[in-house]
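Provided herewith is a single structure, encoded as C-alpha cells, for subsequent inquiry.
Taken from a larger complex, these chains appear in their original positions, while the remainder are omitted.
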Amino acid sequence: MLKSKRTPILPPPSPEKKYEILIDSEQCDGCELCLTFCPKDIIEISEDKFNSRMLHYAIVIKPEECAGCRQCERLCPTVSLYILETEIKEVINNE
Amino acid sequence: MNEKLKIRFSGRGGQGIKFLGSVLVRVAMAANYYVTLTVDYTPSVRGGPIFCDVILDSAPISYPFCDKDADIFIAIDQKGFERASECIYEKTVSFIDEHTIANAEEIIQKGKIHRVPITRRADENKMPKSANILCLGFLSQYLKENGKIDLKEKYYDQVLNSMPERFRAINIQSYQLGQVLYKEYVNKSQ
Amino acid sequence: MSPSDQISIPPEALGHPLIDMLNLHRFIFCPGCLIGTVITSITSCLKERGLTSKDYAIVSGIGCTGRSSGCFKAPAFHTTHGRAIPFATGIKLANPKLKVIVLSGDGDLFAIGGNHFIHAARRNAEITVLCINNNIYGMTGGQVAPTSQIGDITSTTPYGNVEPPFNLVSLAAAAGATYVARWPGYDTLRLQKSIFKCIDNQGFSFIEVLAPCFVQYGSKNRLGDAVEMLEWLKKQVRIKVDWPPHQATFDFKKGIIICGEFVEEEQEGFSKKIEQLRIKAQNKKIDKLIKDSE
Amino acid sequence: MSKARFQEKRILTTGNYACAEGAITAGCLYFAGYPITPSSEIAAYMSRRLPQVNGTFIQMEDELASITSCFGASYAGMKAMTATSGPGFSLMAESIGLGVMLEAPAVIVTIMRGGPSTGQPTNASQSDVYQTRYASHGDYEIIVLAPSTVQEMYDLTIRAFNLSEKYRIPVIVASDGILGQMMEVVNIHSNIELVERKKPQVPPEKYKPFEAFDDDLVPGMAIAGTNYSFYVTGLTHDIEGNPEMTPEAAEVLIKRLCEKIRKARPQINDWEEKHLDDANIVILAYGINARGVPEVVEQARQKGYKVGLVRLKSLWPFPDELMERIGQMGASKVIVCEMNNGMIIREVQRFRHLFMVSGITIPTTIPFSPKFIYEKLMKEV
C-alpha cells in the first residue's frame, strides 16, 4: 500500500450537497486509482467479492464523508464511477 | 502406432497461457517426444483471448494444430474459451474453469466436460497469476492417471527446477496445487 | 449505498454523464492504465464546451493509445502507425469548422511519426495533439521508445538503453507549436484546463500526458504496479509557471519532471491562411493562370 | 450520378496539366502532394487552381503524409487527390492499404519514370505496373487506369474520381514521364458525368460504417462534421468497425472488399480494340507505349496480315474476360508490348491455354517506335 494517498487537490467544503458514489462493478477493473487519489479514503477494493472477470472491484466504505471533489470520477479509466450530486435543500423542499 | 497427444490451452492475455505451453513442450522434449507449440493470441492489452496447441508425438509432426481433434482442452477464460473451443470433438476431454466461463456445456456439447475451479483456487491461494502452472500440475496428474501418454514426474521436475530462481518456488507450489486440485476434483466427481 | 448493491448496476443505468459520448466496449486497456482517464478528460471538456459529435473528430495512430479513438462516439479514425497527424490535417483542412483531436502514443507520434509532428507544428495546423507518454511501446510488448530514459531496461534494450530521450516539450516548441503543456495523467484538473485551451487555440496545440506504462515499462524496470508507479511519478513532478520550454527537464534518474504550460502564443492557424490564399487567388483571372502554367 | 456543365473548349496543354484540370473538373477540392519529377507540374498546377475554386492545396512533408491526409480530407467530405511517381508511390504503399480498409475514395496519380530506386527521374517507363497493383501488404483489389494521350490524362482522371467515389476505393492513374510532359490538344466537353459517393442509407442511430446493403457491396459513407458518429480502422473489423481478430472476420471483410471490385469488372475494365474479329495476331499495349501500335497494325493489314490491336485503358483489375474473348475469337497469338522487363505479359500468359503469348518487353525509357514494333511483328507472323 502507498505511503501518501493525498493529492494536492483539496475538495471544497459544501454542507448543502450530498454525494452518492455510484460504481459499476462489472465495468470496474479494481485498479485502485479512485481510492488512491481520493482525499477522504472513501473507496476500497473488495477483498472477497469479484466480478465475472475475476477482478476484485471497488466498493464505497464511507459514502457520507465524500467531499464531492470528483477526483475519483475524473480518474476512473473505465468510466465505472460517477458522483451523483444532490442539493440537500432541494431534496428537503421536494419532500 | 504413433504415440500422439494433442492439447489445447486457452485463456486470456496476461494469464501466461503461452508460457504454460512452452513449459509443457519442454517437459515433452525432455521425455524425448517430437513436439510443436503454436499460439493464437491478440495484442497484449487488457487480456484478449489466447490459446495454444501443444502436440507431442513419437514421430515427426507435420500439421501443428488441433483440428477438431484435441485430446485435451483446458480453458480458464470466457473469451479464450469461445475462440478456442472449436478444437473439440467426441473424444476430447475438456477441463473448463468453473467460475470464469459461462455456458460451456451449451457451446461444446461434445466429448467429456469437467468443470474445475482453477482460477478460483489460484486466487484463494493468493497467486492468481499462477493459474497457468496450476493447470500444468492438474494436467500432469490427469495424464498420470488417465492419459494416453504419461510424461513422467521427473521431467516435470527437471523443467520446473531449471526455471530462474525468483520464479521457481512459486511455480513448483502452483504445480503441486494443480496436482492436488486434480485429485480433489477426481474424488469429488467420481 | 452499500457495496453489495453495486454489483447489479449496468453501465446504462449507472447514468455516468459521459456514457453517451463513449463506446465502453472499446476500452481495452490494462486495469489502471491512464489512457482511459485521458479519454474521459477529453470527453468531459468537449461536453462542457457544448460540442457534439458533429463538431469534432478524433484521430489516433497505432498502439495502446492508438486504440483510444474507438472509445469516442464521434467520427473516430484509427489510422496507420505514425500517420495520425497528416490524417487529422486532411480532415481539418477539408472542414476547418471541426475541432480535430489527435490522441496517440509517444512511439506513434515521436518515433515513426516524428516528422509529421514537427511539420504540423511548424505549419501551425489547427489540431490538438495529446500524446500519452508511457515511455515505451506498450502495444508491441515493451520495446524502447524515443521517450525511454537512459539505462531503462526494455525488450530491446536488455543491457539498458543508451539513447537519450527526446524532450517532447522542447521539441514541440522548437518546431513551432503555439500551445505546449505537460501534465501527469493523474492531474486531471490541470489536464482538463489545458485541453480547454487546446480546443480554443487557433493553432497547433500539444499536451504531453505522463502515464508510464506499468505493464511494459514498470515491470521491466521494477517500478511497481499501476498505483505504485503513479506514486513514484508524483514525487518527481514539479509544476512550474512560465518556464522556458527548452528547460523543461524530464529525467527519471534525477527524479525531476517539470510540468506546466510552456508555450501559449497567438498565431493565425494554417487553415485560416489557406482561406486567405483563396481570396487572393480569386482576384486573379483564371484563364491567364492556366496559360501561365502551360 | 450527376451531370456537370462546363465550358466547352480546346486547350493545348501538357499531360500533367490536363490531369490536374481533369481533377478540378471531377470536383476535386483537396490536393496534398510532395514534389517529384516528372509529376511535379500536377502539384504546381493544383497550387494555383485549387484556391481559385475554394479548394485546398497543401504540400506535405513527404508522400507518407500526402496520401494519408487525402484520406482524412476524403472522410471530411472532399474529393481528394495526390500525385507522385515511383519513389513516392513506394512510400505510399502502407497507407494505400489503409485507404482500402477505410474504403476512402481518393485518386493517386503516378507518373512513372525510370526505376528502380532514383533511376531516371526525367524519363518515362512502365515499370511500376505491378507496384500499382501489389505495393501494399495484404489481400486487396485496386483500380488502375492507364491513359495514352493528353486527352485521356484529362478523361481518365475524371473517370478515376468517379470510380473512386462509386466503389469507395483509392483509384490510381498510372501515366508516365513522357505523357506527363508532352503537349497535345484537349477537348473539354460541356457535359460530364460526375459520380458522388453513396451516402449513409440509414439514420445516425442505425448507421454501421461497414454495412453494405446493396448488391454492389459498397456501404454508404458517413463523413465527419455531420450527425453521424462512426469508427473506422485499419484493423480487421466487423460492420460496426469493431476490431475483430478472428480468421472468420478476416475472411468476411477481405472477401467483401475484394469482391466489390471483382464483381464490378465489367463496369471498370476499359480498353480500345481494333480488328479483333478476324485477327490472328493481337498486339496488346497500353499507355504511352501504345502510341506506336496503330500505325503498325495498319501497315501490317495493308500487307495482308491479320493483325489486331488491344489497348488497355484500365490495367487492374486485369480484364480476364477480354483475354477469354480474344481466345474465343480465334487469335492464335498475343504480342504484349511494354516498356518494362515483362509485367502485363505475365498476366496475359495466364491465358496460354487459349493463345500463344510473346512479348516485346524492354526496360527502356522511350516508347517503341512503329518501325521497331513492325520489325518484331514480322518475326512473329
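Letters A, B, C and D mark the chains as written, and numbering starts fresh at 1 in each.
Heads up, the rule we're going with is that a residue touches a chain if its C-beta (ideal position, glycine included) is under 8 Å from a C-beta of that chain, and two chains touch if they have at least 3 such contacts.
Since the structure is predicted, the reported quantities are computational estimates derived from the model, not experimental observations.
Copy numbers for the complete complex, expressed as a formula over the labels shown, read A x2, B x2, C x2, D x2.
Going forward, only the chains that are shown with their structure count from here on.
For the pairs A-B and C-D, the larger set of C-beta contacts lies at C-D. One finds 41 Å separating the Cα centroids of subunit B and subunit C.
Subunit C and subunit D have Cα centroids lying 37 Å from one another. A straight line joining the Cα centres of subunit A and subunit C is 27 Å long.
Counting only residues that touch two or more partner chains, subunit A has none. Residues of subunit C found to touch two or more other chains are 27, 29, 31, 33, 67.
Those residues of subunit C whose C-beta lies close enough to touch subunit D in the complex are 23, 25-26, 53-55, 57, 59, 62, 67, 69-70, 72-80, 82-83, 85-95, 97-98, 115-116, 119, 274, 277-278, 280-282, 284, 286, 289-290, 292-294. Residues 2-4, 7, 9, 20-27, 29-33, 36-37, 46, 49, 51, 55, 57, 59-61, 63, 71, 74-82, 84 of subunit A are the ones that touch subunit C when the two sit in their complex.
Those residues of subunit B lying in contact with subunit A across their complex are 47, 78, 99-100, 102, 119-120, 123, 128.
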